[in-house]
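Input: one structure, supplied below.
A single protein chain has been removed from this complex, and every other one stays in its place.
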Amino acid sequence: MEQAKAVVEMRNVTKRFPGIVANDHVNFTLRKGEIHALLGENGAGKSTLMNVLFGLYQPEEGEIYVNGQSVVIDGPNKAIKLGIGMVHQHFKLVHPFTVTENIILGSEPRKWMGLAVDKKRAYEKVEELSRQYGLNVDPFAKIDEISVGMQQRVEILKTLYRGADILIFDEPTAVLTPQEISELLVIMRNLVNQGKSIVLITHKLKEIMAIADSVTIVRRGKVIDSLPVAGTNPSQLAEKMVGREVSLKLDKKDAVLGEPILEVEGLVVKGRQGLNALNGTSFALRRGEILGIAGVEGNGQSELIEALTGLRGVSSGTIKMAGASIAGEKPRVVSEAGISLIPEDRHKHGLVLDFPVRENMVLETYYQPQFNKKGFLDYKAISHHAERLVQDFDVRTPTIMTDARALSGGNQQKAIIAREVDKNPDVLIAAQPTRGLDVGAIEFIHKRLVEQRNMGKAVLLVSYELDEILQLSDRIAVMYEGRIVGEVKPSETNDQELGLMMTDYKRTQGGSESE
Amino acid sequence: MNKLIKAFTKESAYVPLIAIVLGLIVGAIIMLIGGYDPILAYRSLLDTVFGNRYDFGETLTAITPILFTGLAVAFAFRTGLFNIGAEGQYIMGMTGATIIGVTVNLPVYIHAPLAVIVGAIFGGVWGMIAGYLKAARGVNEVITTIMLNWIALHLANYLVNRFLLEPGKGRSYMVEDSASVTIGWLSRLMDDARMHWGMFAAVLAVVFFYAYLWRTKQGFELRVVGTNPDAAAYAGINVKRGIVKAMFISGSLAGLAGVFQVLGVFHNQVIAASHTGHGFDGIAVALLGGNNPLGILLGAILFGTLSYGSAGMSFGADVPPEIIRIVIGSVIFFVAAPGIIRWLLKRIPRKKRKEEAV
Amino acid sequence: NNEGASSPSASASPSASASASPSASPSESNAAANGKGMKFAMVTDVGGVNDKSFNQSAWEGLKHLESDTGASIKYLESKEASNYLTNLNKFVRDDYSLTWGIGFLMGDAVKDAATKNPNAKLAIIDNVVEAPNVASITFAENEGAFLVGVVAGSMTKSNKIGFVGGIDIPVIKRFELGFVAGVAAVNPDAKVNIIYTSAFDKADLGKAAAASMYNDGADIIFHAAGGTGNGVFNEAKERNKSAAADKKVWVIGVDKDQSLEFGDDVTLTSMLKRVDEAVYRVSKDLIEGNFPAGQITTLGLKDNAVGLPDTSTKNVPQEVLDKVEEYKQKIISGAITVPTAQ
Partner (left out) sequence: MDAATIGHMLNTAFVFSTALILAALGGILSERSGVVNIGLEGLMTAGAFAAAVAAYKAQEAGFGAASPWMGVIAGAIFGMLFSLIHAVATITFRADQVVSGIVINFIAAGSTLYLVKLLFEGAGETSLVNEVFHKVKIPLLSDIPIIGDGIFNAYPTTYLALILVGVIFYMLYKTAFGLRLRSVGEHPSAADTVGIKVLRMRYTAVLMSGILAGIGGATIAMTTTGSFSHNTISGQGFIALAAVIFGKWNPLGAMGAALFFGFAQSINNVLQLFNITAHVPAEFIYMLPYVLTILVLVGAVGRSKAPGALGEAYYPGKR
């Protein structure tokens, strides 16, 4: 493997954006048949480098060699011609289209002298490819109707359909469930075995250790090191990446349990399609504990959060906050009752990206007397407040008047957490709080959540990431098809067992869902 | 829509200035093609507006309604709505003011304010219909406001025809003097130009626009709704109520345009054959002003000056006044596509660059 | 588009300008009075001075005045209603000898300008302004419409006749009432269907309205709808292309001799309204020192200010024209009173 031939070589590649050097004289080599991981903090320049390779950006300096030939990749078209395919961090799928339409887009099989798209041939081809690589997608389904994991497979099929030999995966596992992740790793192995070479961008050290052959670490646009995975370990990688020591283990005292604060009983809630998404969910959350909700995405977690926070109506059942019913109340009432939410989608729900950080910091509290004087906002108080939060939570922003859009993902998340924690809630619901963040940011956020719990608050953690659940929770509830189907202590279980519980239940119930 | 709001606010001040110059140059070129004298034309235009007190006063009067409709359109923009219905709301505002002005008899200090308020409410309700349909039924406000423009036209004609008509005049009775908002001393000062309180109200509306949206709690809510409705819902803001409220305020502003035309300029309402265009001009003014209160004020002044002055242009230089629409269109075009200006600047060395510093 | 209200004047139909030349007008006979040094002006409504219609007709009257008397003339076009007054004032303040407001809608503006400037002289077409320094000129459209009603009533084969109006306002109502009365006078069995299109500037609405009427069996339509009437003509033309000779449909034009523009294969006749003549005559009166200040002049059949064009002989048989003449005399003599709107 060591001496396999280089399929891609990037030399001295420099890419600048206004005010920042995203790639600073980067050297990167991908060898045939390897899985090469790219590791680095948020904003280190990983995606940028790969976008350069895929022709989406033009570098200011440097050369690129593909299969030994010097090439200029002036657009995705050229990259595709060179056999490069990319699965983007944010999928590039046209949602109202079918799987097949997405795959063939841009190089459609034709009939009637090229006039019409030969849909039949397209379907056949997609099915055939899907079988060959064990991807198992339904060529007729609309993107809107399939899971995120399936969408990713469509992205993979898109590259394969175009005959790519070099595949770039940009954080492919950030959005996947544990099952999907292990399935993806199998697929990637499969691809490599069939002669493809893969660049894998990920923040998850575990995955790198599990599947990658070599790893290149970037920090602030520069390559720090490039080395074979075999001779390294996670903490070494983390240190190289952040530039300081990172504790991958979380220090956590035993929980001091208080009285139950949030009690959910027999909750039934309709989902988007009008079917019941929650089918009698029951659980109780006590002060001083972190309750992790584990489960495969789409088993009612989102609906549960929405029902708890007043964004979704309740068909039946009760939600009690400190003994008082809050079922079906408006979001503001719920918020006042002491529930805070770190939403799953920070761009869509967590922030107004086009507002300054300052305004975002009072998104839920602007109307309260400390900011609102007889209907007029007290911007002095608001600024003061924002400055304090930015300080306390280490939100890296040029000023509090900077638009939230300009912040990196990690800092956007920190801003949200600052806001929610500062509301001093009795119950903090954290939905996927670290999705897509680097280890440094994850460490910070995890510490904050534990801190809240230590202060006697109740934390409800909803995450599709088993490691996170296992690490943080004091108690884990497994959710399946809108119900809590089991409860375990993290100390008495492991991810295998948990993963089995999340899916095994399905088997014992004879679930109809296809794999 | 966000971009629409940002399109202007971010650009530095030189873009609008250069845009105006370029717009005038485009107009001049077209005049030259048509065999007219652009210098004479522009001079006549300026002469008309600034030449005497009467025309200057009338120019201010001409600016008033488009300042209101410009604010109305921009207000909706700011809350994520595209209000093409300022025209209809304007008509309803006229109607409300006329009804009160004609049918009731009250002391001055009650009558005029009442007519103003009722007219504003008429316009507001008309806007609110579109807001409600959007909030409750998800009906695109662009279509409803287009349709409501026509409905307003005919509804107003019906009301005038049926209840307010002065026989044989093709218009309503004149509003009572007690409902008039003209300012006698100012009119006399301006050589009998039709000066009225609407001008001051419009400037107040500019202040209101700013203070409400950027200083108040409700304004904050509306801006969140307009910029990111999902986040608004998460933050506990009632998005639907926000939409309805925003359209009510927007409609009221447009309604006020009509109110003051009735109470300050015409003192009656005619059976109208078609739209006046003030509502559509409001869109242009809002865009010229980048949906910023101050920008809108300047945009309305520019628009009003050019429009009013165009009469003088045809008087003094025989240039068809249509040319002014091309000029205004070009100015908006250059303001909206600053890329073009930058592109041009790159091509024009040194000399022109100095303007950039201004 | 959408700029400004359109003229609610009935007189807004395009026609070739030749017909409008007032050269054959009776007032020509006067020896040219000297208007040198006098200034005459007019303010149009939003149609503009070259609308081939009402405003244009008025402008032709002034041009005739210029060539006849050496007076200087000028016009201003209004873009919207609030310009009426400012435009009038431009002339008034510039000491024009006479300033015309052309069109019904200009009434309030003329009144305002006249009151504020008692020394100025103004005149208005189609409306009545009570002020000592204003001459008001209206037309007895109902009388002219009566005559074309006589033509329609005599010539319909289907006994179904149409009237397409612009907007339901007094001026247009006069057309309608006169027309209906004229039809009834000669043919009580004929039914006149009435459609108002709510616009003077929407040919597509006119076309749709005419289509409905012709489909319903009407064979003659009289329009008083300005530009909307263009649609009526086009619908008729369209039908006549393919129709058998006995299925031909007709349009009666308005304001000018519209056969000159739309052709005499569809234009049965037209109801003339001599705005040019009125403008010429009253302006001339001023030069001669007979300005009818503070007076209302209603121009009707007796003044030859409304009526049928000579080209009517092409399509209207002589016996019908005789009948028309007979009714004309009765109206002039007062033997018949034609109904009119309030």
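Letters A, B and C mark the chains as written, and numbering starts fresh at 1 in each.
We adopt the following convention: a residue touches a chain if its C-beta (ideal position, glycine included) is under 8 Å from a C-beta of that chain, and two chains touch if they have at least 3 such contacts.
These numbers come from a predicted model, not from an experiment.
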Touched by the hidden chain, restricted to displayed chains: A, B, C
From A:Val26, A:Leu49, A:Val66 or A:Leu93, residue that would touch the chain that is not displayed: A:Leu93
Candidates C:Ala184, C:Ala208, C:Ala293 or C:Ile336 - the one touching the absent chain: C:Ala208
Contact residue for the chain not shown (choose from B:Ser44, B:Thr59, B:Thr227 or B:Ser274): B:Ser274
Given A:Ala6, A:Val71, A:Val117 or A:Leu227, the one touching the chain that is not displayed: A:Val117
Residues of chain A (touch criterion as defined above) contacting the omitted chain: 51, 54, 56-57, 75-77, 80, 86, 88, 90, 92-97, 101-102, 104-108, 110, 114-117, 158, 162
Interface residues of chain C (partner: the chain not displayed): 1-3, 6, 14, 47-52, 168, 193-196, 198, 201-205, 207-209, 211-213, 215-216, 227, 230-231, 233-234, 237-238, 241-242, 261-263
Those residues of chain B which, in the complete complex, touch the missing chain: 1, 3-4, 7, 30, 34, 82, 84, 133, 137-140, 142-144, 146-148, 150-151, 154-155, 157-158, 161-162, 274, 280, 283-284, 287, 320, 322-326, 328-330, 332-333, 335-337, 339-340, 343
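Following the convention adopted for this analysis, only the chains that are shown with their structure count from here on.
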Touch-based graph of the chains, sorted into line, ring, star, complete or other: line
Chains linked by the largest number of contacting C-beta pairs: B-C
Furthest chain, CA centroid comparison against chain C: A
Interchain centroid distance [CA atoms averaged], chain B/chain C, Å: 35
Rounded Å distance between chain A and chain C, as computed from the means of their C-alpha atoms: 75
Where chain B touches two or more other chains at once, by residue number: none
Residue list for chain C, restricted to those that touch at least two other chains: none
Residue ranges of chain A touching chain B (in the complex, touch as defined): 309-311, 330-332, 334-335, 341, 343, 348-355, 359, 363-364, 366-367, 372, 375-377, 379
Residues on chain C engaged by chain B in the complex (per definition of touch): 2-8, 74, 76-77, 79-83, 85-87, 89-90, 93, 104-105, 107-108, 116, 166-171, 198-201, 341-342
Sites on chain B touched by chain C in the complex: 54-55, 58, 61-62, 87, 154, 157, 161, 167-171, 192, 194, 261, 265-268, 270-278, 280, 307-308, 310-311, 314-315, 321
